[in-house]
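What follows is a single structure, and I will ask about it in a moment.
Missing here is one protein chain; the remaining ones are kept as they sit in the complex.
Take a look at chain A:
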Amino acid sequence: MDPRRPPRTVIDPKVRQVGFFAAPEPIASSPPVSDISPSGNSLSPVMIPPPRHSSDAARPVLFSPVPPASPGRRDSLAPSDLFPASSPTASSPCADAECAFSPGRPLRSNSVRPAAAVTMSSSLPGRGFDLTAAVTASSVPATGLMKIPSGFSVKNAGKARNASVEVENEQGSNSKPLKEKTTKAERRAIQEAQRAAKAAAKGEGKAASVVSAAASASVNVKPHKATKAPTVAASEKKGGGGERPVEKERKKEVPPPRMQYDDTSRVEKAKRRSVVKQTEARNRVELFRHLPQYEHGTQLPDLESRFFQLDPVHPAVYKVGLQYLTGDISGGNARCVAMLQAFQEAIKDYSTPPEKNLSRDLTAKMSSYVSFLIECRPLSISMGNAFRFLKSRIAKLPLTLLESEAKASLQSDIEQFITEKIILADKVIVRHAVTKIRDGDVLLTYGSSTAVEMLLLHAHELGKQFRVVVVDSRPKLEGQRLLRRLVGKGISCTYTHINATSYIMHEVTRVFLGASSVLSNGAVYSRVGTASVAMVAHAFRVPVLVCCEAYKFHERVQLDSICSNELGDPDVISKVPGMEEINCLNNQANCGNLQPLNLIYDALPSDYVSMIITDYGMVPPTSVPVIVREYRREQLWM
C-alpha cells in the first residue's frame, strides 16, 4: 500500500492533474467553444476548452464498465489484430475486442464484478470504494479491474478447470448495475494488496494462486478456441502466479500488437475465415512482408456475384465494403462516417436471435462486419477508434433495456458520434485554425484534406486575402479535385507536384496539413508524402500546422512508416497516365526483380510539426498524449 497517498473518495478527480487539465465541473464558467469568434485572435495560442459534451452526464449511466484487457489475447485472432488502426487500450473498457470471433462467449463478464468488488473492498478497508456513489454518473472509466481474482478465485478454488464457465454462470444473477471508480493510487494500492495476499496464499498452497491465475485468465481471455483455452491458459500461467496482476496491469497499458502478415500460420488462419477471397500479390517488396498486400481488382467481381449469398454481412455494410474496395470512398472522415452509418443500418435491422443476449450477439455481429471491412481495406486508425466506441456502447447497454430501446439508443449514439466527433469537431478546428490565417498569406496544402478544405473555404468566406498552393503527388492526384473545388469558389491557387515543393516553399508562409491520425509520440500519420512536404517546410522555416480531429488520436507510437502502413495497388505506380512511352514497366511486371511499391501512409516526425489543431484547441505535438489521456477516457468511453 502506498502510505503517502491518502485514500480518495469518488468525488476526487480521477486522474492526476498534469499539464493541460480542464476542470470538468465549471463548464459554464469557461467559454463554450462555439462562442469563439472566428475572426478575432481572441484564442490563446494553446487552449484546450473543457469537454463540451458534458451533457453526457445527464444521460443515464446505468451500466458498469467492461472488463479490462487480458494478456492472453494473442491466442485469439482478434479483430484488433487485423486492423492496424484500432487497438483497444488496456485501460479502455471496450476490451472485449478479442471476443470477436467467439460469438458464444459471454460478453458481459463484467457482471462478475459486484462480487469481486465487494470482496476486494472488504479486504481493503479504508480504500475509498464508495459503491453507492459509484452508481452516479461519472465519466471516468474504472480501469484497474483486473485485480479481482485474489479474493474471487479462492472462492472458486475447487473449480479450477471450470472457472470460466462458473464465472459465466454467475453473471446472470449478479447483473446489478454498478459503477466503480478507482484512481491510479487506489489501483496501485489494490494491486499491492493483492500481491501481498498472493504471497500469503502461496504459503498455504501454490494451487490457490494457480487457480486464481487460471480463473482470471479464463474470465478475461476469450480465445476463439474455447475448448482448449482454459487449460492452456492455466498451464501457461503456472509459473508466476504471484506477479501476475502487476504484469497484467502493465500489459494493459500497451496497445496489443497488430497482425503481422509474415507470420504464415496466422495468415492461414485468417484466410480460412475471410469472406473476401484475396489473392496475394505475386511480387512483394521484402521489407513489407508484414503488411497485407493483395491483387487489386480480382476480388470485386466475385464479391459482386455473391451479393445475395453472403447472409452474414448486412447489405449496407456490404455496400460500404465494396466502396472501400474500389476506392469510391476514401479519406479518413468519409470512410469512418460511411462505416458508422452502415452499422446504424445494420443495427436498425437487427433482431436478437432467440436465447441470445443482445449485446453479446450484436458485438459479435459487429465484429464480423468489421472483419469483413478489414478484408476490403484495412481500417484506418480513426475507424478503429469509432468501432471501439461503438463496441463500448453496446457492451454497456443495460440488460434491462428492451431490444427496441437498446437499438434506438445505439443508433442515437452513433448519430451523436458522427455529429459531435466528426462534424462539429471539424467546425471547431476550422474556427481555431482560421485565426492563423492572415491577409497576404500563402498557404500550402498537400493532397486533399477535408478539414483543410473547410478551413480554406471558411477563411475565404471571411474575406481573408490569401493564396493557396496545392501540392499533389502520384498516384492518387487527390489535389486536383481539391484544386477544382477551391478555384470554383474563387480562391487563387497554384498547383504543383511534390517534387517542386522546395521551389514553391520560398513564397509560402504557412503549411496546413490533414492527418489520418496523430500518434502518442507526436508523430502524425497521414497520406504518404506529408512528411516530405513538412520536412521541406521545416528546412525553409515555414510553420507546419496539422488539422486533426481528436477522435483520430491514438495511443500507439510509431517511429517510421515501415512498421505499420498500408500497401496500395502496386500497379498504379507502374502505369503513368499520358506517358505511354515510359510505361514499359508493364511488360516487365512479371520479372521478379522489379517491384513497384505503393505506400499509403507516412509517419511525420513530431519535430517537423509546429502545431496540431484539434477540436480541443491548438496544441504542440508533445501534448498529444495529454489529449489522448485526458479526453479519450472522459468522452469516448464513459
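Assume a residue touches a chain if its C-beta (ideal position, glycine included) is under 8 Å from a C-beta of that chain, and two chains touch if they have at least 3 such contacts; residues count from 1.
Following the convention adopted for this analysis, contacts and distances are computed from a predicted model.
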Absent chain [UniProt protein name; select from "Sterol regulatory element-binding protein cleavage-activating protein", "Two-component response regulator ARR22-like protein", "AP complex subunit sigma" or "Translation initiation factor eIF2B subunit beta"]: "Translation initiation factor eIF2B subunit beta"
Omitted-chain contact residue, chosen from A:Q323, A:S359 or A:Q595: A:Q595
Of A:R188, A:K427, A:K464 or A:H497, the residue in touch with the unshown chain: A:H497
Which residue of A:S368, A:S409 or A:S574 touches the chain not shown here: A:S574
Where the missing chain touches chain A, by residue: 285, 287, 472-475, 480, 483-484, 487-488, 490-504, 506, 528-529, 531-532, 535-536, 539, 560-562, 565, 573-574, 576, 578-579, 582-585, 588, 591, 593-599, 602-603
